[in-house]
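Data first, discussion second: the structure below is written as structure tokens.
All protein chains but one are shown in place.
Presenting chain A:
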Amino acid sequence: MELEQDLMVSERKKKPFRWHVLVFLAPAVIVYTMIMILPLAETLRFSFFQRDTITQAISFVGLENYIKLFFDPYWVEPFLNSLWNNCYFFLIHMLVQNPIGILIAALLSMVHLPGKKLYRIAIFMPTLLSFVVVGFVWKLMLSPLWGVSKGLMKSVGVGSWYLPFLGKEETALTTLSLISVWQFIGIPMMLIYAALLSIPDEVIEAAECDGVTGISQFFKIKLVLILPTIGIISILTFVGNFNAFDLIYTTQGPLAGPNFSTDLLGTILYRTFYGQQLQPGDPNMGAAIATVMFFIILTGVAIYLFFIQRKLTRYEM
């Protein structure tokens, strides 16, 4: 009995309030709260208000903005259109950017590859460029008037396949997705490359001793070991794609033409929030769209964290 009390006292004595924890956490918490949490909360709050068109007074309207967004055909149709376009945009990235990224990383991690550094830099370079530059350069290359793409396609015998790619409803979004893939392929490449390099030589040697080499070694050993990194890349791609806006805005303009075929959540948000020529900006409705976007991204990330990441086996290396 006494002993127990003694223990408790000593425990209490042992654990004074650890102020330094707070002190060390403070900078991160304060900065993060200021630039992330507060704006998020403020956006959410903003979406429950609306400006009266006649009196100009801003008043609380509850869920009205959301009801309009989901049930007014003039809001929900463009919204669903952009959501679908965004999913397609993401799909192309998952199908093209990440597999090619993995392939390039695998090639780069081969021991005897001449000019490895040069490739690495060249492929990563576009990631560092501004969207404006990328959009402008590609727009120029694909231009039916001054672009090089027409001539290039002709020189390899597929000139008849040339289309004004950015101007056709059928091809514009795919083209822009591929431009974005071109720009960002360096990210999965670098991450996978780093993951591949971190696979211990013993594992590879053991595999070789068992007769697993070449392509089957890649699929049976390496790919399994880098799966967690691929998961991270997928989630980065998802978040990046659902926030995409700049590329569309610089190449296709604020109305994301032709016929809204390249409209993404980001462009519809921009148009709504800031307005467009004669369309007055509506920050409150914009905040509602931003909030919905936030929850879409949150849901996607949550699904990944709870259902996919847990099933991935991590191997101690």
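Just so it is clear, a residue touches a chain if its C-beta (ideal position, glycine included) is under 8 Å from a C-beta of that chain, and two chains touch if they have at least 3 such contacts; residues count from 1.
We take it that contacts and distances are computed from a predicted model.
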Discussion item. I notice the complex is incomplete. Of the names "Deoxyribose-phosphate aldolase", "Probable sugar-binding periplasmic protein", "VWA domain containing CoxE-like protein" or "Phosphoribosylformylglycinamidine synthase subunit PurS", which is the UniProt protein name for the chain that's not shown?
Written reply: "Probable sugar-binding periplasmic protein"
Response to the item:
Which of A:61, A:153, A:255 or A:296 touches the missing chain? It is A:255
Worksheet, complete the sentence: Given A:43, A:81, A:127 or A:143, the correct residue touching the omitted chain is A:143
Worksheet, complete the sentence: Residues on chain A facing the left-out chain by the touch rule are 53, 56, 72, 74-75, 139, 142-146, 163-169, 252-253, 255, 257-260, 276-280
